[in-house]
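Here the complex is missing one protein chain, while the rest keep their positions.
Chains: A and B, in written order; residue numbering restarts at 1 for each.
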Amino acid sequence: MRKRIPNIAGAILLLFLLAFPLIYGRPDYDYIMHIMITGFFYAILAASWSMLTGYAGQFSFGHMGFMAIGAYTTGLLCHYIYLSPEPTGICWERGFFDQYLIVVNPIGVTSTTLTQDCLRQAMEVWDGTVKVTKMPVLLGIILGTLMGALAGFLVGMLVLRLRAAYLALFTLGFSEILKAAISAEIEITRGQAGLELPPLYPEGVTLFGHYFGPTAKLPPYYTMLALLLLCLGILAWLARSKFGLFVRALREDQDAAAALGVNITRYKVLVFTITCSMAAAAGAVQGHYVQIITPNMLFLLQMSLVVAMAVIGGLENFVAAAIGAIFLQVMLELLRNSFVIGGIEVDMTIWRLVFFGILLMVTLRFFRNGLIAPLISHFRRSGIAEETIAKRKIDAGGAGS
Amino acid sequence: MNINLFGRSLLVSASILALSGGIAQAADCPIKIGGMAPLSAPGTVVGGEAMRDAMLIAEEDINAAGGVLGCDIDVVIGDTEGLPEKGTALMEKFITQDGVAAVGGGYHSSVGVAAKDVADARGVPVVFAETWNDTITGDKQKYVFRIAPLSSWASSTIWKHALEIPDVEKVVILTENTDYGIPAAEETTKGLESGGREVVTFSVDIGTQDYAGIVQRIKAENPDMIIVLATGEAGYNFQQQASDAGIGSQDIIFHAGQVSLESKAYWENVPDGLYAFVQRIGVPENLFTDEGKAFAAKYKERTGKAAVESYAMEAYDSIAIIAQAINEAGSTDGDAMVSALEAIEHNGTLGKIYFPYGSGKDPSEDGRGDEWWHQWPDVALTVIQYQEEGENSGEATIVWPDAYKTGDAIYVNQ
Partner (left out) sequence: MEFPALFWGIVGWMIVWAVAGSIITRRRYLSRDLDTSNANFIGAMAGASLGPIGIAAIWAKTPQTSGHLSVGLGLLTVLIVAVTFSFADPENICVTSGSFVASQFVNGLIIGIIYGFMALGLSLIFSILGVVSFAHGEFYMIGGMMVYFITAVWLPGINPLVGVLGACFVAFATGAIFERLMLTPMYHGKIDRPVEYGILATFGLAFTLQYFVQALAGANPVKAKRFVTFPRWSWPEWADPAWIKTRGGSLTLFDQVSISSPRLTAAATCILVLLSLLYLLNRTWTGKALRAVSQDREAAAIAGINPDRMNMLAFALGGMIAALAGALLVQAFSWLPQVGAIPAMRSFVIVVLGGLGSLPGAFVGGIMVGLVEAAGTGCVPDAQKAASYIPAYGMIVLTLTLLLRPTGMFGRRFASSTHGQH
């Protein structure tokens, strides 16, 4: 019975998360929802990273890079690509079925609103007579995910021969180059000013007869939660299948695995592709949710947050990593308020990060499997010893008779 | 039974949700006002901390004078981290969790541009203190006001002053690659080229520390003047390294970055920074209004700084003007406050603050661009020059424009 406790607890947690936006009614509703959505976002990153690092042993520091690829792919597509029934005559355009595919010219960062791109100029001339179609958000997110998968595939191919420290440095380098390029190509990406994205549901959605506007928090909450559950589901399915066995073999001893006939190339590339596409999907959805993305998403601090969340949750258990991420994200937000001890004001804006770092180190040193994963396995494993003994007795008895 | 209970609570909560579609107004005391400032990296923490101190002084002053509507005010400080996405989250927190009546402060333009839409959508007035990007007011949003100068207008101070300096033919601009630096560089370039000067722009990443390569490249361009459009320590690092290479402020005409106004840090970080020109917002300290003098005294005492930064004064005024607007509106209702702000005449530390253009009068009626919407038009922009080592920016010689001039500029190229 005790073995069931993690499952029951998980079910209760899941029910709670599903019902939370409906039962929570305080005035700070939107803010709390925002924290939760961001928590789910980090949970996807931490879970997929723990699959890549904890299960497959591929120590990557470039996870935020793939996340940014997803976000920027959909961001740039939504920003630059339109469909119009009439040619503008000033943009780059091609016939596309019976419409025109229009690629808007980049105008970069300008401080006056007077400078406009070619499509806006054309639309001013049309004066509302022509209906221009925007890139559908869902298509952008799918393309972003695919682009993340492609990047993961390529990086996976490139790092086949790299292990441990070398892999960590390579992926760090990848992420830094990406960051520098996004910051420098201001004309296209708008650099530090941030690229603006349409909201997740530009027209709003109607659920059970209740209309939610584009800025309402409930639809993105369930979207991000669904994405998290989908990712966890895929990861769980993978971990139980042959795939999980092989990638763990990859982690324990690559050469031995290869000698035993595991196609290490295939599994290494596959695990990179899958986990990176998850990061990209999370990035794309989050980008549409916050509606602005900047190269600072690739700031090393962001990656350290994901790493710390996964480690504190439990590096080798992606469910624990996800729970750890949600928990820590909520704590980090709520601990922002400063307090006073003995007349000295402790500015929690900074100190919370110090405590976070200390927690990371203590967890690493004394709770090697994280803080949440051991709880799960404690209940899972309890009784295993007795069961095994009982089994053996039966087996021995059976053999004797 | 269980299911029944759950179902009922679902219904109840759904109806609560439906009812609480709007935001609870802060009808109770104390009246809360949000204060945005970058307090951790990658934001410009120096600026953020100065603004935080100023806004807290504003809170004390207003409460000492009896508060507003019979209530004390409570300035809730929030950290934007200089990130647009954190800015929108913070604005959401201010409005939904803290229930603020209005928001003041704001440093990074990109944060302001992102956060203003949240506030405008929710009908909470914002008075931006130090966000220069023209878009902020250029979108003509009902709830968005600004007392900082416009970027295009601030740039014009720099290039108009530069055009008056004798023997300057070629100018190099060093800018940070952000939405503050790039537009400012473009506008400055346009202005200088209209006066027949040759301009070359170099843009750098904000985190750069070692400028040796770029300095050599600039030196090879052989400019007569260098203009730095970088915030934060990038401005210090570049200027000192340029001095070391022989193209510092003691060798050629040098317009230093905004951060150089913080004189104590300036002289520590740029020991060879004599004769640099710096743009300064607001009149010199001896021409301060009474409010300005009182604030300056308090601020210096509290922070131990030798001079008051312009962004601290702007931050103070942004809170004070909100308090006055609440008083005049008689409520913390957003629309009433906007009406009060559009009609306000506030005696602030920077001077008499008012917003001539808004729903009553469109900027185009005076032939001005959209960016003048809800914009204070009388910010005094001056150029000062450090003429003695260790000089305080508040006492440094004002060399431009003639209306505020306290001394002649020293041109090191003469």
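In the analysis below, a contact is a pair of C-beta atoms (placed from the backbone, for glycine too) under 8 Å apart; a residue touches a chain by one contact, two chains touch by 3 or more.
In this text the structure is predicted, and so the values were computed from the model without any measurement.
Undergrad: Checking the contacts here: which visible chains does the omitted one touch?
TA: Taken over the complete structure, the missing chain's partners among displayed chains are A, B.
Undergrad: Quick one: say which of B:T96, B:S155, B:S243 or B:T349 touches the chain that got left out.
TA: B:S243
Undergrad: If the hidden chain were put back, which of A:L158, A:L229 or A:L245 would touch it?
TA: Only one of A:L158, A:L229 or A:L245 touches the chain omitted from view, namely A:L158.
Undergrad: Looking beyond the chains shown, say which of A:A180, A:L207 or A:L334 touches the absent one.
TA: For the chain that is not drawn, the touching residue is A:A180.
Undergrad: Among A:F16, A:Y166 or A:W237, choose the residue that contacts the chain missing from this document, as touch is defined above.
TA: A:Y166
Undergrad: Kindly state which of the options A:T38, A:T53, A:T223 or A:N317 is in contact with the chain not pictured.
TA: That would be A:T53, which touches the missing chain.
Undergrad: Go through subunit B and note every residue touching the omitted chain.
TA: Contact residues on subunit B toward the absent chain are 40-42, 45-46, 49, 177, 200-205, 207-214, 216-217, 220, 232-233, 236-237, 240-241, 243-246, 265, 268-269, 271-272.
Undergrad: What is the set of subunit A residues that contact the non-displayed chain in the whole complex?
TA: Considering the whole complex, subunit A reaches the absent chain at 53, 57, 59, 158-159, 161-166, 168-170, 172-174, 176-177, 179-181, 183-184, 251, 300, 304, 307-308, 311, 347, 350-351, 353-354, 356-358, 360-361, 364-365, 368.
To be clear about the criterion, only the chains that are shown with their structure count from here on.
Undergrad: When the C-alpha atoms of subunit A and subunit B are each averaged to a single point, how far apart are the two points in Å?
TA: 34
Undergrad: Give every residue of subunit A touching subunit B within the complex, in rising order.
TA: 19, 22-25, 27-32, 34, 38, 108-114, 180, 183-184, 186, 190-194, 196, 210, 215, 290-294, 296-297, 299, 301, 336, 349-350
Undergrad: For the complex, give me every residue of subunit B touching subunit A.
TA: 6, 9-10, 13-14, 16-18, 20, 23-24, 39-42, 79, 82-85, 88-89, 92-93, 95-99, 109-110, 113-114, 118, 121, 132-135, 138-139, 151-152, 177-179, 182-184, 186-187, 203, 205-206, 369-371
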